[in-house]
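Note that this is a trimmed complex: some chains were dropped, and none of the rest were shifted.
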Amino acid sequence: MVFGMVVGTVVCSSRKDGTDGPRYLLVERTDPRGRRKGDHLVALDAVGAGHEELVLVSEGSPARETPSTVNRPFDALIVGIVDVVDGQEGILYKK
Amino acid sequence: MVFGMVVGTVVCSSRKDGTDGPRYLLVERTDPRGRRKGDHLVALDAVGAGHEELVLVSEGSPARETPSTVNRPFDALIVGIVDVVDGQEGILYKK
Amino acid sequence: MVFGMVVGTVVCSSRKDGTDGPRYLLVERTDPRGRRKGDHLVALDAVGAGHEELVLVSEGSPARETPSTVNRPFDALIVGIVDVVDGQEGILYKK
């Protein structure tokens, strides 16, 4: 998993089936201290993450391993909201 | 998923079975504002995306998780047409 | 999928089973105009591609989704021979 910060939302339409597509979160990659890297991805949210929260994102086919994503074409999933990152020299991040 | 803009089409032939291959879209990777990065990929279109539309692309094995791509050797799929990207400081992109 | 040009062949032996291994094609990654990037991969050929042909390569587990590659440890497959790449400003590549 990689660290990311929720920095926005993405609204998509899927014209093929005439319905609105799912709602996605805009995530910016960060280091373990939550410092942003300027590189973004779009992920589904499995944990109810909010704006500016540090999250863990699982990428690739593992992202399908939840009831709401199984057998759907999603390749990134927010799997946890980070409370604490504890490094060797002390706390790197605390919510 | 990653952001990309549809910038063209790719016509392929698959000589092995004597038939024309599927029609692909040429996608250039972008940032969340739709600014192009100069890096391209070729994706199948599941949503009827058109030229210069900002789309979300799912990569890797999740791209097979649609009726038209299941059990076929495709590794990139357009899963949504982006309507709005809403960032912390306001709208980043609007169709 | 990504663009690549067939620039050679690779002959491998698989000592374990005493038989010769499969024949692979050497592919150099290119941009949509077929300009080479100096980065290579080795792919199986599902379409009968020849030397100096521009092809589309599917990477990762989708490469197993053909009769000849299913359940075999291959991670790159040539899925099409490019005839035309049509960009916004005109033809980028024509065979």
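For reference, chains read A, B and C in written order, and residue numbers begin at 1 within each chain.
Just so it is clear, a residue touches a chain if its C-beta (ideal position, glycine included) is under 8 Å from a C-beta of that chain, and two chains touch if they have at least 3 such contacts.
All of these numbers come straight from a predicted model, not from anything done at the bench.
The complex is a homo-oligomer: 3 chains are shown here, and the full assembly described by the structure file contains 5 identical copies.
By our rule, only the chains that are shown with their structure count from here on.
If each chain is drawn as a node and touching chains are joined, the picture is a simple open line. Central chain by Cα centroid: B, whose mean Cα position is closest to the mean of all protein Cα atoms. Centroids of subunit B and subunit C (each the mean of its C-alpha atoms) stand 20 Å apart. Residue positions of subunit B with contacts to 2 or more other chains are 60-61, 63-64.
Residues 7-16, 21-22, 24, 26, 40-43, 51-52, 60-61, 63-64, 71-76 of subunit B are the ones that touch subunit C when the two sit in their complex. Of all the residues in subunit C, the ones that touch subunit B in their complex are 1-3, 31-32, 46-48, 56, 58-66, 69, 77, 79-88, 92.
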